[in-house]
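Presenting chain A:
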Amino acid sequence: MRKLLITASVLALGLAVMPASAETIRWARNSDALTLDPHSQNQGTTHTFVHHIYETLVDRDVEGSLQPRLATEWKVKEDDPTVWVFKIREGVKFHDGSDFTAEDVVFSLDRARSEKSNLKQLHSAVESVTAVDDYTVEVKMTGPSPLYPNNLTNTFIMDKGWTEKNNAVEVQQAGSTDDNYAVRNTNGTGPYILESRDPDVRSVLKINANHWAEKKPDITEIIYLPIADNATRVAALLSGEVDLVQDVPVQDVERLANTAGINVETGPENRFIYFGYRFGDAPLKSSNVTDKNPINDPRVREAMHLAIDRNAIQKVVMRGQSIPTGVANPPFVNGWTPELAAYPEKADVARAKELLAEAGYPDGFSITLDTPNNRYVNDEAISQAVVGMLGQIGIKVTLASRPIAQHSPLIQNSETDFYLLGWGVPTFDSAYTFNDLIHTKAGHFGAYNPSGYTNPELDKQIESLATEIDLDKRNATIAEIWKKVQEDRVLLPIHVQVLAYAMKDKFSLAVHPENQPRMYEVTVNK
Partner candidate 1 sequence: MSSTNNSTAAQKPRTRFQRIWDSDVFFSFRRSPVTIVAALVTFILILAALLAPWIAPYDPFNPASLNLMDGFTPPNSESMMGNYFVLGSDHQGRDVLSTILYGSRISLFVGFLATLFAMAMGISLGLLAGYRGGTTDAIIMRIADIQLSFPAILIALLIFGIARGIIPPSKQEGMAVWVLIVAIGLANWAQFARTVRGATMVERQKDYVSAAKLIGVHPLRILVRHVLPNVMAPVLVIATIGLALAIIEEATLSFLGVGVPPTQPSLGTLIRIGQQFLFSGEWWILFFPAITLVLLALAVNLLGDWLRDALNPRLR
Partner candidate 2 sequence: MTEPIISVRNLVVEFPLRRGLFTAVDGVSFDIMPGEILGVVGESGAGKSMTGAAIIGLIEPPGRIARGEIYLKGCRIDNLPPEEMSSLRGKRIGMVFQDPLTSLNPLYTIGQQLIETIRRHLPLNEAQARQRAIELLAEAGIPNPETRIDSYPHQFSGGMRQRVVIALALAAEPELIIADEPTSALDVSVQAQIIKVLKKLCESRGAAVMLVTHDMGVIAETASRMIVMNKGKIVETGSVGDIIKRPKEDYTIRLIKAIPSIKDETRRHEVPVSPKPLVEVKNLTRDFDLSPGFFDRLIKGSKRNVVHAVRDVSFDIRKGSTYGLVGESGSGKSTCARMLVGLIKPTSGNVLLQGEDIARGLSQERRQMVQMIFQDPYASLNPRWRVGDIIAEPMRALKLVSSRSEAEDRVADLLQRVRLDPISMRKYPHEFSGGQRQRIAIARALSSQPEFIVCDEPTSALDVSVQAQVLDLMRDLQDEYGLTYLLISHNLAVVRQMADDVGVMHSGVLVEQGPVDTIFDNPQADYTRMLLNAVPDISKVE
């Protein structure tokens, strides 16, 4: 026992002594990565963390454009539009010293699209993956897939030999009773090596001295600290216990920015917040109008659009930390235009009331709004503000606020009349949004379209986007679809979220549009 104690304290001392050039960053955010198995979860927090250990073929920079990472170049095969060819970076080694080759890419892509993988949707169009030589990989698609590389930004490459040796070829799946080696152990090519991990508590990453990149990161050690409570997280930065806080509550941005020694970076996120509602003739379950569905009347939808003062929400609820929008599309996503994004500067209550009266609801009607309260920035407060604004035109809204775990089933099972949701576009292309939010709920499509909105013509157009190689023609179709969507007011968009990272001012880091900050991009101001 005594001996143990001594060893333990020596270890503790050892940890405290660091080389002089070392730079540690204590990075806090609201939750931990769910797993280290790179293909097990398709979830932002997990990807963000794993990006430091594993690497992808292509990556997205802070502007949102694709950049080479483990792939040095990629193109569609000249004689076959359904095949993508990737050139693989040479001289890369995994953390355990083994070489990185095309075999590993083939293995990883196959694993990522295997039955139990949560990334398989991104690779649903892949027919087969083959290694042409040690540094060339060909991906055969079921049809022309012009945007496929966009789907690869979160598909990490694992070491085939290591994975097979440790019996982790199958992806860990929720609910399984097996303990998968890859969940807690890593062997990537990334700039950092996992040193220790205590889920929900603390993970330590050490710099990978053998990383292929020429420019070595300033940060040599990352201590990752999930702190769930907003106040505690901000307090930790104020009291100097952490160096970087990723999820800064909007109301604290100003205070932190004004605090000496703290620097706040802000920038738009690839995520918009919108309201959805039920279409169709069937009366709403939560309304006092029992013979028909008021929302099915386009005048009512227009009235709701006009009643919402997006600028007030931006100014008060979001403290300026949002970009109000009239379209359900973030600015850097293909298909966005300033015309689409235009929205009424002020709420037009009079016109909205008129429209309601025309539609036959001079005294308004009642409806229940379902909102999550722990998912998006100030989600509940936004809904609350909208309740007030709709109240002013006579629509009596009851607010039903739930944690996202209870909110999501309502969306998936179409059990809601009126709801708030946020949507990110990881492919940076409108088609992604159309597939899930606009297309009729059927098969692979419309998973997040509980509204019952259906337009067969539009559906056909949406389906055509996947295989259209002519980019101009494709973009024209996208514009047409958006036009119709805006006309019908299928969605009621509010704003694009703005991210804020707060850090000690000796560090600087730009906001990543997908909220995937990379610690190797942090610069230390000497």
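In picking the candidates, the idea was that all candidates are chains of the complex that A comes from, given by their letters.
Everything that follows uses one rule, which is that a residue touches a chain if its C-beta (ideal position, glycine included) is under 8 Å from a C-beta of that chain, and two chains touch if they have at least 3 such contacts; residues count from 1.
Not measured: the values here are computed from a predicted model.
Comparing candidates 1 or 2 against chain A, the one that touches it in this complex is 1.
For chain A in complex with candidate 1, the residues that touch the partner chain are 230-231, 234-235, 238, 249, 251-252, 254-256, 285-286, 309, 312-313, 315-317, 368, 370, 373-374, 380-381, 384-385, 387-392, 394, 396-403, 406, 410, 415-417.
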